[in-house]
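Left out: one protein chain. Kept in place: all the others.
A, B and C label the chains in the order they appear, each numbered from 1.
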Amino acid sequence: MARIVVDVMPKPEILDPQGKAIVRAFPHQGITAFSGVRQGKRFELEVDGEVTEEVLATARHAAETMLSNPVIEDVVNVSVIDNSDSAEA
Amino acid sequence: MARIVVDVMPKPEILDPQGKAIVRAFPHQGITAFSGVRQGKRFELEVDGEVTEEVLATARHAAETMLSNPVIEDVVNVSVIDNSDSAEA
Amino acid sequence: MIEQHESQQTDSPQQSGSATQEAQGEQQFHLDTVEHAAQTPDTELPWAELGLKEDEYQKVVEILGRRPTAAELAMYSVMWSEHCSYKSSKVHLRQFGEKVSDEMKKDLMVGMGENAGVTDIGDGWAVTFKIESHNHPSYVEPYQGAATGVGGIVRDIISMGARPVAVMDPLRFGAIDHPDTQRVVHGIVAGVGGYGNCLGLPNIGGEVEFDPCYQANPLVNALAVGVLRHEDLRLANASGTGNKVVLFGARTGGDGIGGASVLASESFDDSKPSKRPAVQVGDPFAEKVLIECCLELFQAGLVEGIQDLGAAGISCATSELASNGDGGMHVDLSSVLLRDPSLTPGEILMSESQERMMAVVTPEKVQDFEAVLDKWEVEYSWIGEVTDTGRLIIDWQGEVIVDVDPRTVAHDGPVYERPYHRPERQDAIQADHFTGSAADADRPSGAAVKDAVLELMASPNLCSKDWVTNQYDCYVQGNTAMAMPDDAGVIRVDERTGLGVALSTDCNGRYAYLDPYNGAKLALAEAYRNVATAGARPAAVSDCLNFGSPEDPEVMWQFAEAVRGLADGCLEIGVPVTGGNVSLYNQTGTEAIHPTPVVALMGVLDDVRRRTPSGWDATADGQAVYLLGTTADELDGSEWARLRGHLGGLPPQVDLTQEKLLGELLINMSRDGMIDAAHDVSEGGLAATLAEMCLRFGTGARIGLGEVAERDGVDEFTMLFSESQGRAVVSVPRSEEVRFKDMCTMRNYPFARIGVVDAVNDALDLMGTASIPLPELKQAHESTLPQYFG
């Protein structure tokens, strides 16, 4: 079994209330290294057979039409994870 | 400006209602290539200066203590994105 | 748009700007200062792209005595837009202020024109409520559009000095089976809930209607109601020379200025992002914090004047605050906290970023003010002060970029007398009655009435709205005495006395399509009836007028007629309009939506524990069921006609004197304990009313309509499905029947005993015709929305 990763992020010009809340909470934990946080989504799509070009194209299509809302989000990555047991480290 | 990416996924043994809903919706869109979907979170932490080992350690610490809940989630990736303008493609 | 503009206008300020920019080194933008504008009178500005008409632009030039700067142009263009200036509707809306009696003004503390009207409800308490549309944004991005719609109306309420206590959401969608309806319904309902639930405001009612005329034009109207002590009333004015002006809440980003990105021509910096988000994303958490923070500020008496930031952002807030006060304000725009540092001054002035407020604070209270904001971790920046110059002056990095009389921006916008005329087809529409039409071929009778009632109660517009309303928190704050699915939402205002308010929003767009004048009156009548059935004394109206394009004379006629009807109606029934909102251009191509003048009515209850539920429960077993009012053949525009695909003829007759009489009866009977349940008759007729009353608590009734049908001279089908006005069904305890009948007789209101509550048989038994088992009725009523939306 292989997996395809799709990463979706809020568009840069769009307000990201979640990221905002996190970055404002950091200092209370003594974390000051980060000037901004944005929170997006990561999808892992499981493929039973082989990841052909066609499957990848389908993943890209799904990413654009279903996994993201193009009005407020960008698909920033569609790629294959090879090892089936653990995600990239 | 550099960015650190933190990826968090629901633990394999924990139900993922959102992923489940997506994989059930796929066939209605004619998408049949994927046997499972899991939805996690992707955080992008902005670093104003350089990404030192220390900053990376802070990111790992934030990932483990705040950005994920170890009862239900795993941190699957903490890494640096180099180019500052666009995410990895 | 930007490229186009730049290539077209080689002679534009950019040219001279480039030179200046080089000279200034660090300066990122070419600054179109007031001084520069005076020196370069011939510079062409993109007024057309910003939506101004040529004569409007000329008027700006005339007012200023020179060409406007880019920033001034930004302000005038947004403030003179239809949305902000009401330029097409103003001449008609005046009637709401003119057609009022002294009696109607008695309890009015703040009338139309402010952020929201304020009504005195006694004991030192006041209530403010308002309804507003967010239709277009909700079609583009349903979740965020609906969410920010709720957010915006709630800020209007805060800006009066009130604590918001509830929201409502009248919604209109396209055909239930249209593919796009899924997206729109899911997004909008989740958005209304997502924002309202997170703010901790109970949702206490609304509407859901499906009709193809709203395809690609869903209506999202949002109502918020707030309460305040009389002394806490705040108004949007900036008075007291030397007082400080503060902007607080969220940072300013490029939200809502997508269409106006033409202003990017102020800039020469190519790296500047050309894309401004067309969609605003709401942050309900930020707004919740803002509410609590503002209430703490009010309580400590730390603000003199306050204004929410909605449409037209800082342009609107500064010009309105200034023109309502001593008439002058000096603002340094460079101190505005930005989310996107690449914004130009014009864009900052136009930005519609959510969750922001502007306040005026006396210098000695600045420190205390800051302490409260710090406590709530709300960001703020002091951006200027009140002056006595009569001018609104705005600086940007040390240069004056705006110097205007604020009244000319906020109040002296253009006023149009748009041409209108009665559509030619209106006569034909009104002549096409349902009764006797092809659609009226098979009237059910006898046992077939059962299936007819089941079909009606399962239809998209009469089915249970639980799928929607179960996604809304109606409990939060602990003061909800009644909510969905009852006729009105009821909120307790004073925990000691039980004093409270009831609200209902209503409109039947089909009636308004057949006859906009009477359609508006019918909307008022239904809202009035709903509030009165709940046992509350009607006190104030707010409206949200949703129409097509005002540039279409036939739509404009619908609008003019509806406003005239509502204003006349309010005068007849004696309840003032305290504020509202107009949403025009709701159309796709040349097809306008049905005229949809939504009426929101607020009433007062001395003790909310006495509110009347819209159905009977098992303890009412054996109580008598009475119908108040009479029934005529009025099936035009009805739900039954809709089921048969017919829309024509004339809507039901509306007699507001009768409605008022009915209202008084219902209120008095409720107060004196003569009725245990009351439900008005509206869409779907008596059939729907009886079905809903049985379903409310799952308790049946035995009903016989023969006698009353004979009295009214109609057949049983008409009795059940006609939508005649001025009717309500009540259940009366046996011990109260004599008093009940006496009161109806004394007031000369028609009444008829039509049956009894029956807790044993678990059915709505239309005796001699059909018996409908409640489980079957419930199943039909509750399955429709889940079946379509999951």
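Assume a residue touches a chain if its C-beta (ideal position, glycine included) is under 8 Å from a C-beta of that chain, and two chains touch if they have at least 3 such contacts.
Definition applied: contacts and distances are computed from a predicted model.
Name of the non-displayed chain as stated in its UniProt record, restricted to "Sarcosine oxidase subunit alpha", "4Fe-4S ferredoxin", "Autoinducer 2 import system permease protein LsrD" or "Phosphoribosylformylglycinamidine synthase subunit PurQ": "Phosphoribosylformylglycinamidine synthase subunit PurQ". In the whole complex the chain that is left out makes contact with A, B, C. Among C:F210, C:F298, C:Y472 or C:F751, only C:Y472 touches the chain that is left out of the view.
Across C:E377, C:E424 or C:D442, the residue that sits in touch with the chain not pictured is C:E377.
When the full complex is taken into account, the listed residue touching the unshown chain is A:Q29, out of A:Q29, A:T52 or A:T65.
Touch with the chain that is not drawn comes from one residue among C:E35, C:D232, C:E455 or C:D617, which is C:D617. For chain A, the residues touching the absent chain in the complete assembly are 17-18, 21-22, 25, 28-29, 39. In the full complex, the hidden chain is touched by chain C at residues 190, 193-194, 197-200, 283-286, 288-289, 292, 375-377, 469-482, 492, 495, 608-609, 613, 617-619, 697-698. Contact between chain B and the absent chain runs through residues 10, 13-18, 21, 66-67, 69, 71-72.
Throughout what follows, only the chains that are shown with their structure count from here on.
With centres taken as mean Cα positions, chain C sits 40 Å from chain B. Look at where the CA atoms of chain A average out and do the same for chain C: the two points lie 37 Å apart. For chain B, residues touching at least two other chains: there are none. Annotation for chain C: no residues touch 2 or more other chains. Chain contact summary for the complex, chain C toward chain A: residues 140-141, 144, 250, 253-255, 273, 275-283, 285-286, 339-340, 353-354, 377.
By the touch criterion stated above, chain A contacts chain B in their complex at residues 1, 4, 7-9, 19, 22, 25-26, 29, 31, 33-48, 54-55, 58-59, 61-62, 65-67, 76-77, 86-89. Taken together, the chain A residues at the contact with chain C in this complex read 10-17, 20-21, 24, 69, 71-72.
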